[in-house]
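The complex appears here without one of its protein chains, the remainder shown in place.
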């Protein structure tokens, strides 16, 4: 078996850095690729080598297979790690790597194809005896056909992009009246995101939880699961908070879902790290949703409770190694991850690219920061607004929540608006604390999560504003009196520090 | 039992922040004290309340018991956590807290007294049947008496301050010729550090390892040990790297030492977190060295492998709680800590206070940073040069070392000189990798640890210097030609960034 | 301790109950102040940190505070809590009283909240819109974002076209 000595990471941001960290620890060389907008990005400096693969838009750089493969050949890399997103679930890219003599760190093209398109994946799962959500298995040619089918399974229904993931091209439809606009929006988003506007639909379940199971398979026929992640805290089908263990799973249910997940992976000849996503409804029935045939954004929580470095396992399996453990591992303690986005929850989560003036990440016991940014970095406008994943571990869920609150309180990002305060509010929300929060939790609690005024802090703000105004007035008076006395400034050189944006909403 | 609701932390720097982090997670209010030099220190902002306790020198602020207690009363604190150093091992302070109706988070004054003075501690241990290093048990009145005794046990010998710890007032003496100057130095350092110049001496052991055992006792008569820490990587008796498990301990030896450590703690009626330090010689005999009656600097490695928050346990025990576990806990995986100091290894570890221009701490899986500084902070001249403790966890020792290397490579501190590169060299040193490094390891390997020139990097430096010079010359030429054309600067605005100090040694 | 004190009248913007508060500020040495708010005296100490934030002690309570000037107001950020406060001294209050008669209701300008691409424009000049109605869709950072009318009115200006890229703060739509 060829030993992997140098890995090109076909990605950017935090996940590129995450993969390079493990390579670095394993003594494997790293190659970064970057778009013209990313020359000063952190992953370029983290790598041993770096090559430009095109202009800022992903379609002209990170998605151009030929450029990525040319960079790998030029650098002398023997393997490519795709991260998540971009080319990570593209079977043509897997084949292109193989043709170029490069190891693709991920599953074979064939399992990707079986699981890549949702309708095909559903059909596979039905055949393998895995429970699926009631709905159509084929994309609908026309809005009318889809609408008729929706009426037959009953509203609410979910529209989903056949070629997609990550919440893009998904729409919940409450009633026939909303169907047409939702259909149009889903198709257009699907086309923009995946270059494929095929959309199918499913019945919407009652208070569904999004619970996914991490699976891992090697090339020797072994496949195990590494427990679940609860990912029901979603906004527009974009995960915001993930935790493990799921607060709603019994050991029996965990074992059952794990077994089904392994069966699902094996049925498509899976190899490497994969995730089987399920919906678990109010009666704790679970249904196959989709399989992500790559490393998941939220993999750190699994790493916390198992002690496993999932990227190291990916490389080990790609090298032809046997899985280090062949039995399921009991989770140890509890882990939570939150996604810190450059976005403003008060203005409908509007992205807020810009320059990070100051950054201080939390530290201390059992806090992990996976970020792709640094102080002074300008978050560009072209890519995902995820700037950091913050995760914590503690022996129990309440302790983990308390730790996450503490860590969020320590996190300082100046210059751009982030969702840190919103995440902090989630960690205090009664429904979240209770543990039984379904996928509608975030939209339902939205007004509460934006936070309320605290009279004690308002008083402090009044005092601070008065002193600030007073100091400013004094300074102006002084500078009017003696503009010539240089060198000696006042006792405390006040200045309006870095900007904090969108203070009072739009005006 | 009174419930602790608000804790004053009678300390500064990383340990004050460490303690406050746990208080924050437990919902306990925090009160900082600070000297006039520390108004802008991080621990002042980390706390809910903060009070000034005097001028910059510790003797006039952090060591003034009345000021600390007055601040606690003013703030309405019900307990005081002393951290390490300062008042943490002062039984008079414990009594003063009790008198003021404040809970001291630590052992009772009586156990502190039994263990506080080294000669008394030795006598106690001999009585309790704990093995001790051959030597005198009383301070010597004169240099002559001490010298005579040294001759009787045979050189080399160790001089030690009776009232001290942390390597201050300790001197190894190789032969009679060096005795007088070492004696003077030890006494003067002891007086400066502890206000007590009593010095005793012990036989110096063959290739001794410094291995210490963490013990924990509650007020209900329970006492357990939480395994050992290997702390042999020392410089002037100041620990630099700590790890657990110790690479030289067998499970049998671990169990034996743990048992003896518990016996030692129980013999003095100990309560709370304490550490029994042992020397383990080449034949793997172990000898009691001293007991530290407080939280240890290097406690994070124990937290990594046990999952326990030791500060939370301290507060729990101070609240009268029963130890959460009553059986020894098997260590899980391997943890290493390094101490990042503001000092220059190339100039005999000269401290380097100054302003931190830029700071980026490492992240990713299983890396923990406990620092007391922030970007823009000026490290003052008055206190210990420890700016951060970096620790990592991994399933095995080689993986932990690889992870520490990676984390140190990511650590960026600009503006002041640190020992990061020196620590990095330790992580590559053959003797350290072998695991059997004794307390003379760092002095012995010193020249190697300063690092050698790398021809490949020299070539990069040459290329970089040429481009830098070229660019500078072009800029000068441009500014000579047109000083009036403002606004439009060159394509790449080069500038000599933050300073990096002491580049070529002194000149 | 007995220096001259200055009186300010401060109003918190956007609150249901926006009674003006009276504050008397007395400056001492070294960034220390005594401030009386609604009859209660507080001791403050303010230190500017290297990154521009202010470490503020209020009667021993420790806060990290940031300030931003927002027109005539001061915006204050403390523990993630943002208040926009109008602070006026007596001269300013008198000036205001004199010019109050000239105050007019402002028009609503929808500006680009970030750089991005205009995907869709739903309105044209002359349209009547209701509060919350979608005006246009922008794409930035791979997300589509709908900009909505924050009050009802008539569209008097549309200064962007579908498919074009706009900078931060570019005026897009005006409603009156």
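Order of writing sets the labels: A, B and C. Residues in every chain begin at 1.
Just so we're on the same page, contacts are C-beta pairs under 8 Å (C-beta built on N, C-alpha and C of every residue); 3 or more make two chains touch, one makes a residue touch a chain.
Keep in mind that what you see is a predicted model, and the values were worked out from it rather than measured.
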Query = Which shown chains does the hidden chain touch?
reply = A, B
Ask   = Pick from A:64, A:289 or A:375: which residue touches the chain that isn't shown?
value = A:375
Key: Residues from chain B at the interface with the omitted partner, ascending   = 189, 193, 342, 344, 347-354, 357-358, 381-385, 409, 414, 420-421, 424, 451, 453-454, 457-471, 473-474, 491-500, 502-507
Query = List the chain A residues touching the unshown chain?
reply = 32, 39-40, 44-45, 47-51, 74-75, 355, 375-377
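Everything below uses one rule, namely that only the chains that are shown with their structure count from here on.
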Chain-level touch network, classified as line, ring, star, complete or other = complete
Message = Closest chain to the overall C-alpha centroid, by per-chain C-alpha centroid: which is it?
response = A
Ask   = With chain centres defined as C-alpha means, what is the inter-centre distance between chain A and chain C in Å?
value = 32
Key: Chain centre separation (chain A, chain B; CA means) in Å   = 38
Task = Specify, in ascending order, the residues of chain B that touch 2 or more different other chains.
result = 375
Ask   = Do you know which chain C residues sit against two or more other chains?
value = 47, 51, 61
